[in-house]
Each structure stands twice: as C-alpha cells, then as structure tokens.
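All protein chains of the complex are present and in place, except for one that has been dropped.
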Amino acid sequence: MKKTWLIYLSGEIHTDWREQIMSGAQALELPAEFVSPVTNHEASDAAGDVLGEESQQFWRDHKSSKVNAIRCNTLIEHCDIAIIRFGGKYKQWNAAFDAGYCAALGKPYITLHDESIIHPLKEVDAAAKAWATTPQQVVKLLQYTLNGA
Amino acid sequence: MKKTWLIYLSGEIHTDWREQIMSGAQALELPAEFVSPVTNHEASDAAGDVLGEESQQFWRDHKSSKVNAIRCNTLIEHCDIAIIRFGGKYKQWNAAFDAGYCAALGKPYITLHDESIIHPLKEVDAAAKAWATTPQQVVKLLQYTLNGA
Amino acid sequence: MKKTWLIYLSGEIHTDWREQIMSGAQALELPAEFVSPVTNHEASDAAGDVLGEESQQFWRDHKSSKVNAIRCNTLIEHCDIAIIRFGGKYKQWNAAFDAGYCAALGKPYITLHDESIIHPLKEVDAAAKAWATTPQQVVKLLQYTLNGA
Amino acid sequence: MKKTWLIYLSGEIHTDWREQIMSGAQALELPAEFVSPVTNHEASDAAGDVLGEESQQFWRDHKSSKVNAIRCNTLIEHCDIAIIRFGGKYKQWNAAFDAGYCAALGKPYITLHDESIIHPLKEVDAAAKAWATTPQQVVKLLQYTLNGA
Amino acid sequence: MKKTWLIYLSGEIHTDWREQIMSGAQALELPAEFVSPVTNHEASDAAGDVLGEESQQFWRDHKSSKVNAIRCNTLIEHCDIAIIRFGGKYKQWNAAFDAGYCAALGKPYITLHDESIIHPLKEVDAAAKAWATTPQQVVKLLQYTLNGA
Amino acid sequence: MKKTWLIYLSGEIHTDWREQIMSGAQALELPAEFVSPVTNHEASDAAGDVLGEESQQFWRDHKSSKVNAIRCNTLIEHCDIAIIRFGGKYKQWNAAFDAGYCAALGKPYITLHDESIIHPLKEVDAAAKAWATTPQQVVKLLQYTLNGA
Amino acid sequence: MKKTWLIYLSGEIHTDWREQIMSGAQALELPAEFVSPVTNHEASDAAGDVLGEESQQFWRDHKSSKVNAIRCNTLIEHCDIAIIRFGGKYKQWNAAFDAGYCAALGKPYITLHDESIIHPLKEVDAAAKAWATTPQQVVKLLQYTLNGA
Partner (left out) sequence: MKKTWLIYLSGEIHTDWREQIMSGAQALELPAEFVSPVTNHEASDAAGDVLGEESQQFWRDHKSSKVNAIRCNTLIEHCDIAIIRFGGKYKQWNAAFDAGYCAALGKPYITLHDESIIHPLKEVDAAAKAWATTPQQVVKLLQYTLNGA
C-alpha cells in the first residue's frame, strides 16, 4: 500500500526506545509516520495548568489528564498500529489503559517489554498481536507488515 | 427503572471489597446484580490448562488469559457499570486494561483506590465517572444511581 | 409489541409535567415504563458530595455531574423514546445536551415546550420526531406509537 | 502528526472569539484548519428560504435548521476537536446540543465560557475535555495538543 | 432458540397478507411475535394532527411521517426479520425505504411480491435474503428459520 | 473546509438534472465532486452479463443488481451528501431504497421532486434534510452548505 | 451472572460433538442454551426450494444459502460464545466463514479440531479465544467461563 502507516508509540518515557524504532524505520525507508503522546513528563503533568492553578493534587492531575486525552485518544483512533512499551519501573497504568482502549476498538497493537514481567502483563499480551523484547524486533515486524514482504 | 442493573467488579482480589459492596447493596435492596472475573488466583492462572500443559510460561499465561477474556469481555460488554479496584500492591495492569476497555466502549466506570496512588492513576481516573476510596462510598453511589433518588 | 417501551423524561424539574404524562399513560394502560434523571435539584447538585467535599464550585459541580451522568447516559442509551421538556425559565442546557446526545445516537425524541421559545429551540426541534406543547399531546403520541393504532 | 487537525468552532456568534483563536493559531503556525457553522445570523435563519417561503415561523425555522444541519453534522463528524463557546446572552441551546452530539460520538470538545455560568453548564463541562475562559487559553491547548510538546 | 423472534411486517396495507402470515404462524405454533406500522391509512396520515392542524399538505405529511417514524424505526431496529410486501398498485416508496433501511443496518428481510414487478424491484430483491410470492411461502421460511429444522 | 465535498446523485436517469446541478456547481466553483451510479440503463441492466448469461429474468436482474451495489453502496458510504431525484414516471424503488439506506447510516440527503408526489414520498421526505423542486435550488443549497456563507 | 449464556454450535455435522457438549453441559447444570444452524444436510441444501425450483445448481445453492443465512447470522449476532468445529473431511468453508464473521464482530469463539489440521487452521485459531480437541474440553471451558469458578 502506498499510503503511510500511522504508528502510535505509547508507554514508557525514560529510555530511548522511540528513537531506536524511528531511526530503524528510517534506515529501512519504511512508509511509516510515528506519533506519540507528550513524552516530556513535566509538561505532561502541567498540561492543564494554563487553565488555572489547582490547589488539590487530584484536580490538577484530573485536568491535565483530560487535556492529554485529547491528543492520545485522537491519535489512537487514527493510528494503524500501536506499539505499547512497559519498562521495569513505575506503575505505567496509562500504558495498560491504552492497551485496553486499543483492544476494545479492535486496533492492532504490539507490546514491547522484558521477559521478567510476562506474568503481570498476561492480559495485555493476550489481546496484543505480538510481544517484542527489543526495538529492533519491532522494526522488523513493521518492515514485514508495511512492505508486505 | 425496574430492571436489574448489572455491575461488574474488576481488579484487586486480595481484600474483601467485593463482599463489602455486595452486602451493602443487599442491605439496601438495590436492584443490582454483581458479576466478577474469576477471582481465585490459582484457578485463573490455570484457566487454559485443561487444553493441555505448556512448557513455556509465556504460552501458559497466554492460553489462560485468552480463556479468561471470554468471561471478562462478555461481562464488561453486558454490564451497566464497572467498579475497578486498585490495591496497594502488584502491577494490576489487567485492572487498568479493563478501564481502557470500558473507556473505549463508553461504558461508565467508578474507580476505587487510596489517595496514595492518585498520580499514577490519573489517566484512568480522568476517564472514570467517579473516584471512591471506600466500598461504602461505592454503595452510596449505586444507591443514588439505581434508585434515582 | 408486547414489550414495555422505556420512556426517558428529560429536562425541566419545576412543574408536574412528568406526573401528567405518567398518570395519562397509566389511565390508558399503555405498555410504558417511565424513567428520569434525579429530579430533586438539591440531591442532584450534591450527587458527588459523598466522595468528599470540594472547596471550589467548579469541581463540586464537575464531580456531581459525572455521577449524574452514570444514570442519565445509561437510561438514554436504554430508552426507546425520550421526551425532552423545556420550561420558560433557566438555561436548561442539560436538556439541550440530552437532545444532542439522542440525535447522535439516532434515538427518537419528542420536545415539549411553549410556542414562545420556538426560535431558540429550532436546532433541537429540527432533530426531534415531534414537538408538543402539552403533556396531553405527548400521551396521545405515546398511545398512538405504542399501541400502533 | 503531519496531518492538519480539523477544529470545529461552535456556538456564540456575537463576539470575535473565532478570529482570536484563528489568528493565534496562525501566529504559531499550528497545523490546524478551522471550520464553523454559518455565523451570519440572518443568513442562517434564512437557510431554507430558497426552497419556498413559509407562512408559519415554526416551519421556516424547521426548514432552515435542517438545511443548516447538513453542514453542522458533517463538520462535527469530520472534526478532530470541537471548541464550544457560550456567551453571556441568549439561550444558545444549539451550542449545548452540539456538545451533547459530540459527547455521544466520543468527539473531544473544549468549552469556552465565563465563570459566571459554571453551574448551568455543569453537565456540558462534565463531558468536555477542558474548560477555558479565554481564546488565548484555547490557542495554548491547541498548541500543546497539535504539536505534542 | 427458546426466545420469541420479532417479525416486522412492512408495506402494502390493502390486502390481508399480514393476517395470512400471522394465522399460518399461529397454526404452526411458531415462536414469533409480529409487529407492524400503523396499517390504518387514515390514522397514519393523521398521526401528527393531535399536535395542531396544518394548512399545507407538505407539512401535514411531514409531521405525520415523523411521528410514524418513531414506531417504524424502533420496530425495525428491534426486529429479527422484516417481511416487506409490495402490492400491484401505488408507489409504495415507504416499503422500499424500509428495505434500504434494513439493508444498511444488516437486518435480514424477505420480500413478498408478484413476478410482474421483478424488474423494478431488482435492487430491493438483491439485498433481500429471499423473495416470496405468497404468504404461505413466508410462513414456511419462518418455520424453517425459527424452528431450525 | 478546504476539502472537496463528495456529492452522490441518486435516482431518475431520463432527464438532465445531474448535468444541471454539476454545471451550476462548476459555474460557482463549489468545492464539490459529483458521483453517480451507472446511469446508462442498458449497461446497468447488463452489469452481470460478463459473468455468464442467465435464462431467467430474476437471476439476470439479481446478478446485475449485486454488481451495481458494489459501486452504489461504496459511493453512498463515502459521500458527504446525497441528492435523490424522483421523476414523474416509473416505480423508482431503487431511489427510495437509497434514501432508506442513507437514513439508517445518518447520511444527510436532499430530495428533488415535483409537488405532485409529495404524499407518496412523505416518509422519504421526512428523513431528508431538505426537499427541492428544481436543480437550481439544489445548487443553492450546496453553495450555502459548502461555502458556509 | 444469572442469565443464560447463548452458545452457537457451528460447523461439522457428521459426528455427535453437539450432543456431547450439550449433554455434558446439562449434567453440570450450566446456565447455557445451545443453538445451531440447521444440521440436516438435505434440508439445508433444500432451504430455498419452497420458493420455486431452480434448474441451475449455482442458483439453487445461492437461494438456499441466503435463506440459511437468516438463521445463522441472527444467531451469531445474538450468541455470547461460538464453538466452531472442523472435522477431518470436506472443505467446511462455511465454518471458516463463520469464524471470520465472529472475528470481525468481536464475538468470542472456541475452535474444536484435531492436531492434524493445525497448520491450515492457523488464521482461524489465531483469532479464536481457545483451541480444544475434544467436546469434553469445551464443556470444561464453558463450566469455567459460565460459572466463573
């Protein structure tokens, strides 16, 4: 297909997995465009601050999360494939939330995580189309899928 | 409405929050029926074993999770309201996955968790209709919603 | 059809139009069940208070409205017909919101309002199946529609 | 995302809020295209007149509103984000109708209104992704959302 | 299946084809419930008159048709099978409209008409699951389909 | 909106109403692209002949109609607005079928027909966004809708 | 859940696998109702004969298949779980067709087949929730899923 596939990169923001996938895809000249949520942690937490300060943590988080959802939900609904990355640290419930969102929409997604967290991710992996452990594997799956060969 | 509301109780399985909600609703004679995923941890992990043993952990988990998904997805799609509980321990990615699934379907859900995990649950809470900290609050929300008064 | 039609009564809460419709339908033994949002103004405004007090008006309203939405959205999605009443006073934006919600879902609705507000309600009426000025007219429309004669 | 986001500007037509948002977005070179309903009040009221004159106000309004709905519904369904503005005057039920329409479709929208009408707009705001009080805030939300940074 | 199948009988109102199908189904004790639009021609044309008289034919028809649509669309969306009858006379565009409505919803329908109008009904028949020429054939199709034998 | 609106021209094929609308739109430089079913009557009836001859009229019609449906359904589902024309002659059940198909999909359509057939078209007109009597009126509605002014 | 689960039994008709599943479920008093397509081969092939004889095999098959589709599609859309059985003989393309139909609808299904045909069924199994080799395994999966324990 001549069209550009839209790939949504969801999840962990503390390592360079997004860059690895994007540069790998670029090297192969894959017909892919990559999009992500806002990956700057502080900017993301402050997304709603422009609308006025909040004294309570819950409402500040609430306001920022709803602002972030405008971008995230729109991109998930438009994307062709989502890559959902779970790192070794933090709760990362937003990544699992995105996976459930994709699953309900029938949107294909690939998980990217280490073997050490297979068990707690079993429901997330069961609804995924593939589980990869390295960005290089993701690039190869994209190459195969987008080029059809 | 004379009909019985179907309430799906998702998430943490190590405390008696389900029993508290159900007995509270029963005491008030709410028109509610409660359903849950299989909450016996060992039985849930072994859901696919009847189909043959697996030597690899990934595939055992995969097989069991797909079997569990038959029940979970069907109940989520049929329910009127989901209550999604996050405890203090474990990854609980399946609970966040269920929240995302509900959000994409437009199914209303209420989260139940302590104040200590507000920040990592901010995306999950942003798409919820309410955040409660005790089963008693959930019962009161159900009373208000189901009785309409 | 032997089934009971579910009729959702949305909008103005300061006159007895709901009672007039319900008693009229009962007198005719129509196969109808009537449901409404919480029509007690104070209870509705306080719907979220059980989850903790809010110091800011915006968040108290926000929390209560989301709680109320659990009931309202569920009933709109389950109902067969909505009756949406606009009185002479107040903004009543929630009633117009419900009308738009019904329109997008393809759910048939009947408006009930005086001739004096035809012009500002023109978009709401354009997507309605009928415009009535009295509860008695609504009862007659229900009689015709439900009994099919 | 390289694509242009389509932003629908719904609601009040008596102030220059649309122009402020559009010029603000242009100054920042945001990848946004803005669309609106017909904002000329007289033209909008007369939208159906080309099809023949009506002697009754109700039918003239009805005919024009259905004609206007061709444009409005199509643009709402195509847009990525709606901005819904409520001014201090008039009923503006069409704006609340658009909000309900967006909510039922799962289309993200931002409300733009003063603090003085928080309470009557609580249901509309509860289903919104954000509430802004100035066009400048809207521009900043768009900048954050569209540029992802 | 133990459930009762809901059969919608659309179209021509000048012969007793509905009664023939219903009595045939009753004789066989089929698990079927039959529903129809209002088949009294005068009552149907006057469906909107309760809302006030109209001086123009177009608006009287318009008002009545929208009222009738409440019943018709609801029953089509709820039914399991539609039977759509075309007689030898009149335009019967409403019957073809119902067929298109069913087709777009993926609702199975059976046409009932003489051989003489095969050609003008070719698009309607192409989207139908079956074409019958007598009510007795329809009863046999229902017997086979509902009893599964 | 900068995009080109896709307009589907359905119905009667014996007069030049399509040409009138297209040349009128071209003169105004409207951002419209027009599509139609195959309007050559003989070619349309023979659409399936390439797949082998049929001895029975019903199956020849059936085969051709299904082939024609590939084009018609695809264009209806892609179009932004449908114009549905009813002439003074013939059954034209396919035009009413298209109207019902549009109605079920929520696709806006405009009917184009003389005053003499208002009554038999009342259900078709009730679900339409507008009823026009001349191609020039249709062009004006498109001008208003597409240009938004 | 107190409700009865509707289980659709699709596929091979030459062995007693349906009876084994049904009697196994009955022995365990599972809250299940079982439905099937018409499993009498000759009756199924002749489903359309009541509408008139056909001289060509293609059209006889076509007519009967469309009649059978009324029952099959309705039951698939209503069922909670489908069991799809592939035997050792015949093409059984209808069973694979049903699997694809379920997959597109998001309807959970379990395949039932021998190990010898794993490879040609790999796409069908990949979209299934489970693969069983004996009716007894299916009964155990239903027991686990329906009883939730």
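Just so it is clear, A, B, C, D, E, F and G label the chains in written order, and each chain counts residues from 1 on its own.
Keep in mind that, in the parts below, a residue touches a chain if its C-beta (ideal position, glycine included) is under 8 Å from a C-beta of that chain, and two chains touch if they have at least 3 such contacts.
Note that the coordinates shown come from a computational prediction; the quantities given were computed from them, not determined experimentally.
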Candidate in contact with the missing chain, chosen from G:Val35, G:Val50, G:Ile83 or G:Val124: G:Val124
Residue touching the undisplayed chain, where the options are F:Pro37, F:Gly100, F:Pro120 or F:Pro135: F:Pro37
Residue numbers in chain G that touch the chain omitted from display: 57-58, 61-62, 64-66, 68-69, 72, 86, 90-94, 96-105, 115, 117-127, 131
Those residues of chain A which, in the complete complex, touch the missing chain: 1-2, 5, 80-81, 106, 108, 110, 129-133, 137, 140-141, 144-145, 148-149
Interface with the unshown chain - residue positions in chain F: 6, 33, 35-38, 40, 43, 47-48, 50-52, 63, 66-67, 69-71, 73-75, 78
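We adopt the following convention: only the chains that are shown with their structure count from here on.
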Rigid-body rotation angle, chain D and chain B, from Cα fit (steps of 5°): 180
Higher-contact pair (C-beta pairs counted), C-D versus A-D: C-D
Mean-CA-position distance for chain G and chain A (Å): 37
Distance from the mean Cα position of chain E to that of chain D, given in whole angstrom: 40
Where chain F touches two or more other chains at once, by residue number: 106, 131
